[in-house]
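Worksheet: one structure, shown below.
What you see is part of a larger complex, with each chain still in position.
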């Protein structure tokens, strides 16, 4: 059946059952604009209909949580009236259609989630995944996405403090572009979205509305890619960082003057979403006049205006008496402001255009009555085989040449090609910049510090989503711990394939279980997240790819936090954490040297894991160099320190497999001779820093200069 | 000076406050700067850098007053985007175009002090090598040969990109700027523009304090900087 | 042989640069201007004098590198 002959609801990506549900809610058949609204609001992207039932398992409570999941961003208490807001989002499909604009508008969207809460956005992170770089298309996508993040983030004036990057064929037709943003605010600035107060005015702020991404959320992010996608492709959204910058300043001034009752950003589902959610959150209704919406193109239908995902727009709810002052503030910042609605009681969302009532629906029904699915799940058959296989002992070789092989990998090599294209210093908060484990920010005028890390590992999650996700939480926690902070809150971005496949649904459920387990162990609340399903192209699903955004908090923060580049000759090298376990499953060694992906990843240790993290946080306030052991194992962790500091090392007494093993809960710590304080976790003295050779005892060595050359060029030489 | 799209204004104010100076943020619609001893145009993306970087900001109401201060010999300094605005406004020669490699550059670079009589360098030493963060896409200084020669002979080139030991080499030129130029001044020396961000180098916890001599020079030029005259 | 490639953003897509420039012209009092749009031009110098062949080759270059067909339209002409 061709699109033309399909019934309207199917063309909008709505199933027959869902259409029936609309009929039940309305007690009549919907008008076109109403159908448009339901189709977007009930899309996977907006309604979480396949995931909601499971996300409830994630722990979201802690005494320091001010706003948990549900609002635009999670908010935690930093003491003395300071709050931090954190949120992560995906912009995968738009970035595949148009990498620069897709990534740029992804940054714009996540920033609005932050300043919608009343916070000034102070930093962005960008976890990225692409196909292998030997394919020109993937190089084009990587360059475009990085340029888009730089182009938008730098111009809007929010520094990008890190991210991560992975390459795998599974992402070739479905790259992952996740963006996370952090904001800080003082308690009295906190704003929520609820529209209370009958007669209050809804003012649309920002850019004019065009046919941007019509159906973007419902179609792009809620359906798989295939040949038809060309036809489905919504018109690409063009980011305007200048408009966003003005919007940020205007909104923050509105908050400072206490002029808004509630506010909501316009993202997926645009005006439909903002008006219905504001109204529903306040248990109210709203009358909306589409003729008052400034449009960029003539003759847009009501449905198009309601569904448009034009960027850089906000909806502010203000008391009638405040309207004039709001308009004045908007004018000062050269931001367009148009009253488009009034808050009503009775809970109905009534939309008018050209004098006609084009929509009249229960506001809450768009969000609350959305269908919820418990999709069937089943453990993939491929697992037994993969677990049975797997490398447990690597054939001994020359450690020097193996290390060079690893350092030449684009995901292990120097990533400064990426983060030097991002302003990562603006606001003068960046104490530890990208290039270390967690980036560390100070909050000026206080002794408080925030460390942030983003971590994902698609391959490991493919082998065992539950174990691997628990390990991601542990790795993120360790990354912020070695920056001297205590793991404080998590946001997660769950990137998965087609949820209508039981195997994918199983991966998803296992992932949530693993995240819940680790967060409970560490007593860290999950304060927000995002689910991106249908990352599938021509039937091939991506690896299950949860990305964990970890926020660490310290007060006081270390005055001289550990850095990879503070190593000097003579310092002792210690491995802190358990020894003996060897884990090659989804390790960099297995991938790069053996070209295999199999085995069962080690599980986290519920006792040792948390202890190692506590130890790391404590040590980071007194040691010059600390680095967690992750991709590439101990050898790469040591090499990263040597390369950053320009000093070689000599280590001895390690088994060959211990050089590459990636088992969890371990970090390297450097200190002056005899200076390591007593610890209640295992610690092994490995050797000393010095010379210009990376020397692994009997296993071999490599010169610092050649290692540096290889590591520096790993990414650029492939572009 | 705050234009729509400016984003380094708070950072500059923070840095000057650390150096003991009063500062006020002045919005671009103001027309009276008479109470100020010096004005700094901070970095950012005024008007989104649309059309041309600095092109639209130059017409902001406040720019007339800025030109008057410049003519009156008072300190006028443009940092990064502020430098671009001053060039567009004709208060400084030349222009800034896209970096040689067409990529945004955010990293610490080295510059060598070439002149010690300007508003920006009076407090620095000749030949001094400073490590200061660069943060720009359009930092590539261009001007015709006659202009460049005039700048040379007039001692109006204030800073040049160099390596960590002060060598002014092609390899040490991060963005392709003509003759490694990182900062220039007008003939009187009271109007200066520079590409790197001195305000990002005033605290050791952020990696460098080499920006201090430059920011301090502005104060030296204007003892009462920021405080009502 | 010299060719000129005119590249314009597809109609209907936002053109922030055009909007901002239009506003600036308004502020400067050029009220007769009702809209401004931005485009890019690429001038190529090529060996040979077979116009048809050159046009065909440049067409390929545009799809491959010079233009972004997802959001841009382009026109190629031989100028000399």
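Going in written order, the chains are labelled A, B and C, and every chain counts its residues from 1.
Everything below uses one rule, namely that a contact is a pair of C-beta atoms (placed from the backbone, for glycine too) under 8 Å apart; a residue touches a chain by one contact, two chains touch by 3 or more.
Model, not experiment: these values are computed from the prediction.
When all copies in the structure file are included, the protein chains give the formula A x1, B x1, C x2.
In this text, only the chains that are shown with their structure count from here on.
Centroids built from CA atoms put chain B at 36 Å from chain A. Inter-chain spacing, taken between the CA centroids of chain B and chain C, is 34 Å.
Residues of chain C found to touch two or more other chains are 16, 20. Chain contacts: chain A has residues 240, 242-243, 334 touching two or more partner chains.
Remark: chain A residues 147, 150-151, 154-155, 157, 240-243, 245-246, 249, 332-334, 416, 419-428, 430-431, 442, 444, 559 touch chain B in the complex. Contacts from chain A toward chain C in the complex involve residues 97-98, 100-101, 207, 210-212, 235-238, 240, 242-243, 296-297, 310-311, 334. Across the interface of their complex, chain A is touched by residues 4-5, 7-8, 10-11, 14-15, 27, 29, 44-45, 47-50, 103-107, 133, 135, 137, 197, 199-200, 203, 205-206 of chain B.
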